[in-house]
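Following this message is one structure expressed as structure tokens.
Note that one protein chain of the assembly has been removed; the remaining protein chains are unaltered in position.
Let's turn to chain A:
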Amino acid sequence: MISSKNGPWRTAGRQLIRNRPAMISAAAFLIILLACLAAPLYAHHVAHVDPLASNIAGTTVVDGRTADLLQQSTDGLGLGVTPLGPTWDPGHYLLGADNQGRDVAARLLYGGRNSLYIGLASAFVCCLLAAVLGIVAGYFGGWIDAVLARLFDVVWAFPVYLLAICLSVVLVSGGLHIGPLHLNAGSLLLPILIIAVIYVPYVARPLRGQVMALRERDFIQASIGSGAGDWRIMRREVLPNVLPTLIVFLPMMTALNMLTESALSFLSVGVQSPDASWGTIINDGLGLLYTRPVVTVAPGLLIALTAVALNVLGDGVRDALDPNARLRGGA
């Protein structure tokens, strides 16, 4: 089916390529991704800074003169310090410094790596878990389905942020230790797993419905009649038929998971210091909002831009592959 000249994948691919907004979004997403992957190049060869270490006493050069990264505040009583503002010079703190004297531009790129990594990885894990659970529930039916469907209902009824907060607050301070599995408290795998788990019902519920409908179709009944085993049917007959829906969910889930990560990091239960993500940088910028708004505004713009690109791309993929697929809320 994949190799035939006008197979459904090929048709969908051609339709997606003709979809201009989707292609522009894909390009924008790739550019952001590549820029973030190049973070070490920027930090070491252009900006010459260490984005993770604080540099409170550091100086840089602005308009040919040496300037402190943290300057004596000029507001009010003149107490406290204000970090350097944007210099618009890539070699010397392009977007200024944060309250620990770290280069905001370099941190944005490094933070973007983590935000994108967590968003993409958790979307994959989530879709994988949801595929297994949704297919098993829909295919077997009976008590297996009853248990799994109830489980989806419970997680579905739980406000996602609160569930994520519960899991994070327990895990982020001590890490996760189950048998031979040890995850340290600062590990990025923790937010990835937490975010993946809380969104499983979003994907698994529609998949389960699809599989239940497929189960009644003639070609599945024929496989059962010809004596194929359950796992073989699920892998060879059911999975290829729900794969388009899974692919449709991927970009949208990546956007959603990235936003969730940023919210958790903002609440200090996501990515842990000294690691950065766009969410932690927004959090760092809170105290500086009125004096150095760029620290807050820039990462938020990047999150919004990335999420818009992923959502427009997701819309395009949906139109091409599976026009009926819907995330919660029809978005």
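We adopt the following convention: contacts are C-beta pairs under 8 Å (C-beta built on N, C-alpha and C of every residue); 3 or more make two chains touch, one makes a residue touch a chain; residues count from 1.
The definition used in the following text is that contacts and distances are computed from a predicted model.
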Out of "ABC-type transporter, integral membrane subunit", "Multicomponent Na+:H+ antiporter subunit D", "Nitrate reductase" or "Pyruvate dehydrogenase E1 component subunit beta", which one is the UniProt protein name for the chain not included here?
"ABC-type transporter, integral membrane subunit"
Per the definition of touch given earlier, which of A:N114, A:Q210 or A:S262 contacts the omitted chain?
A:S262
Have a look at A:N19, A:N55, A:N257 or A:T296 and name the one touching the chain we're not showing.
A:T296
Where chain A meets the left-out chain, the residues are 150, 153-155, 157-162, 165-167, 169-171, 173-178, 255-256, 259, 262-263, 266-269, 279, 282, 286, 289-290, 293, 296-297, 299-300, 303-304, 307-308, 310-312, 315, 328-331
